[in-house]
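The complex is shown incomplete by one protein chain, all other protein chains being positioned as in the whole.
Chain IDs A and B follow the sequence of writing; residue 1 opens each chain.
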Amino acid sequence: MTTLTSLAKVEAIALDRAQLIRTVRHVHVSPRPLIFVPLQLAGEACAPLAAMVGDDRDHERLLIAYEPRDRTERFRFAAGLGEVILGYVDGYAAGDPGEGVPYPDAPQVWVPNAGGMKFAELLGRSTRFRRTEGPHPVPASVPLLGRWVTYLAERAQHPLSSLFLSATQALTAHWATGQSATEDQNLATLLAWIAPPPGQTGAQAALLAENPARCPPAGPVTDPDFDRDVLEGLIKAIVAARQSGDAAARERAQALMARELHSVLKPTWDLMWQAVDLLRSLPPGDHVAERWKTDRFSFTGYVRYLQEGGVPQARRDAAVDAARRLARLENEAQQLAAHMAYDDPLVMAEYRMTGDAFAGPVVRAEPDRLDETGKRARLRPWITVETTDDVLAELGADLRSPARPAQQARVIEVERAGERTRVTIELQSGMGRKLVPEPGSVPGLGDVVCYTTFKAEFQPPPKFPDREDTPWTHGGPPPEYVPRDEEAAEEWE
Amino acid sequence: MSSPGGAGTERRLAWLRGGELPQTHNARTIAALASNPGCARRALLDAAATRKQDIAEHAGYPVPFGMSPFALSRGVVFERQLKDDPGGLLLALLRETLNLDIAEVGFTDLNDVGGSPDLAVRHARTKAVLTGRPDQRGTLFDHPLLRFRVGGRHAYLEPDLIAFRHDDTFHVVEIKSFAVIDGQADPAKVAAAAIQSAVYVLAMRDLVGDTATVHHESVLICPRDFANTPLATTLDVRKQLGVLERQLSRIAGIDSVLAHVPADVSFSLDADEKGVPQRDPGDLLRDIKRVDANYSPECLASCELCYLCRDEASGSTSVLGKSVREELGGIESVPRALKLARGDDPLPVPEDLREAAAILRRAASLRRDALAAARAETW
Partner (left out) sequence: MGEPLDSAEALEERISALRAAVRRAVLDGDADRARALRRDLSHAEQDWDNALDAQAARAQPGSLEPAPERDDDQSPAERQPRGEPRGGTLLPLREQVHEALSLLQVPAAPRLIATVHEAFYATSFPTARLTSLRRDEERSFKTAPFARPYYICAALAADFLSPSRGLLAISTWPMERRIIGSLSPRVDFLVAAINVAQAIEQIPQPVPAARALLARFAANVRGSSSANSAGRPSGRIEPRSVIRAAQAELAVHQDEDHAARAEAARRAREQLDEPEQLFGAASFRRAATADKLAGER
């Protein structure tokens, strides 16, 4: 939590509704996202109960495991879910885009919250090793679903990726509510603060939305009262009807269960589309499309990997893979932070608070200054920026500006006078080839400019030993991962 | 565990509770005492063994703290699977985890005493068995019944299993049904299990009267991956023991809290003979509010009075969480923070808030500028 966000939370209370903490949207929002609201049976590691899923807000699909503790039912559920999700994913993987070219678009899946993401990860873990032949055969859509949701869950760890989003996370990244971070995990109360119904304050709307009888939890775990009052009896009835071989009774009980589950899932389904709409209504940041392109490349790569018969993801990364992955995620996090700051003055303001960026008017400019110390004269304009921000940059520091991200700049002088600081900067590139700068490539007198100590350009991640050179301290070179029979036959009780 | 300050305190606490039956504690409710030790309201309600859930409901702030029947039955099934086979699977698991000798196989069932489920009888038997001669003691003890003193009252506690090892140490064994998948479990659930087993460790130490013989390493048995195959891991609960002991001594020293509570405060529901509360809810609420609370969003996960205290704390930055409050320089009031940020507080800024006020003003001006820049789309 930063001071700016904390201040926005205080304002949210005073103004009775959530406040924007970003001026642009920093996630990609697909024109046709797939909404996935999973429910699981309480107390189990990963016992799917139901899911509402689909890419059309008017046509939700309801999938149900009528006997959630039963292995066969689970695989039937996974197969059904597989058909929906794979059908959606396949829609983006038509044809061959050609070597080195990504598909024109990629799938985007939304779940309500962090629990939904964890559920997807576990669902992937429990289905991707299954085999379609041999002792415990499953439909082909089951292991394929497992690989895709595992892929998505893994991508969700990447700060730059928007392939798999949690609605609460995406919303809280853009709005500050008048409730705590814990309460922001509740999609219903979060949206109550962001868009309270007419005539209600955010706090009033959130209080109503907190009642699980009014707003069923967005899952994956259901309301314990619902489990006790509704679900337990229904599941018992279905099991009893099956055991007694009474098909009609079973059908009736299943229909009842479908109706009840629809009624607890539909409110969240509607909230999910509301979340998508709200985010879509924000203008996208300039780097969003660039980041989505890396998602498209990643998606294209995984489609190809599967087409070439790639094995399912291993249960755990080998040492070097894990270290490389962590370094990549760290690197991406820095890159995202810089992107956001460059795209969004409210994010930049955070860096201005901490002294990693400063902004102010140009109070002196020598746009035609030449450096004639070398053999040939070089164009080296100087500008002086006056700011009331704290300036951490020291003499000789490299600076960048969001207005001209490719232009190199160096601190020549820092003069502090009371509240104000004057920073003189030498511009070193991005002004054309002549000894006179291209129009607009040097800020003019009176222009308000912003400079940062970090860059938004891609930074290559650190080098790691190749797989085969894994040091012995990290277990030596790992064996090539080969899925084993026992993984395919693992119990799912 | 020292008892709180004598008969006067006891009378005072009984008065606070009114005619209600005292709440019986279990490991979970005792573990919950460890959260929010700075809350006088909570310390007092717990020390007086009040039924907080009923009080919250009657005062107009019911909390849904239910547990799903599916979660309950899952726990029962998993434990039964282990206990059905005490000489096989359970023993083999513990042999490996605790390095038991081959001769250490004795299993004593303390679920009942000759068929009697009477708690006092069971506790007496547990005590006799666990404090008997070590060479005649056996190794595994199923559902011993321990006793624990909280706020002047005894609570009975029933750990899943206790193991006694050749080095004369007892280990608490907890059987939990949450899964450990590829070596990882839900950290919140592991933390809850750790603090619950710390409660058992304290109760065991109380029973055997010796700290050293009850080990601070408990054993946690959970299902592995998606199957019912059990997996045992040791859990160091020293930190949890420290936290609990501090909080329990605070409850034991309840006199200092009582000294600040007006003598006529009561949490009684004035229930009639059918158990229906007759007290005016507004009156009850007023009395509750006469004891200071220390609300934070963490209370939502552990205290029955959380909605009441949250409502009471509205307008305070504490409802937003500790880190927000810190970022706001510790300023307690929402309107105050806003006034300082806007620089339009007519009162002079006190010395200790000057720095916080300056940071807030700066943040507010940056926020204003950025929003204006975004609207003007000039950057």
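Basically, contacts are C-beta pairs under 8 Å (C-beta built on N, C-alpha and C of every residue); 3 or more make two chains touch, one makes a residue touch a chain.
None of these values were measured; they are calculated from a predicted model.
Between the chain not shown and the residues A:R57, A:K118, A:R131 or A:R242, the one that touches is A:R242. Along chain A, the points of touch with the absent chain fall at residues 69-72, 211, 213-214, 225, 228-230, 233, 236-237, 239-246, 249, 252-253, 256, 260, 486, 493.
In the full complex, chain B touches the hidden chain at residues 57, 62, 77, 84-89, 91-93, 95-96, 102-103, 105-109, 111-116, 118, 120-121, 123-124, 138, 154, 224, 228-232, 276.
In this text, only the chains that are shown with their structure count from here on.
Averaging C-alpha coordinates per chain places the centre of chain A 34 Å away from that of chain B. For chain B in complex with chain A, the touching residues are 64, 66-75, 177-179, 181-183, 223, 225-229, 297-298, 300-301, 314-315, 317, 319-321, 323-325, 327-328, 334-335, 337-338, 341, 359-360, 362-364, 366-367, 369-371, 373-374, 378-379.
Residues 1-11, 13-14, 20, 23-24, 41-46, 122, 125-126, 178-183, 203, 212, 221-225, 227-228, 231-232, 315-316, 344-346, 348-349, 352-353, 402-403, 448, 450, 490-493 of chain A are the ones that touch chain B when the two sit in their complex.
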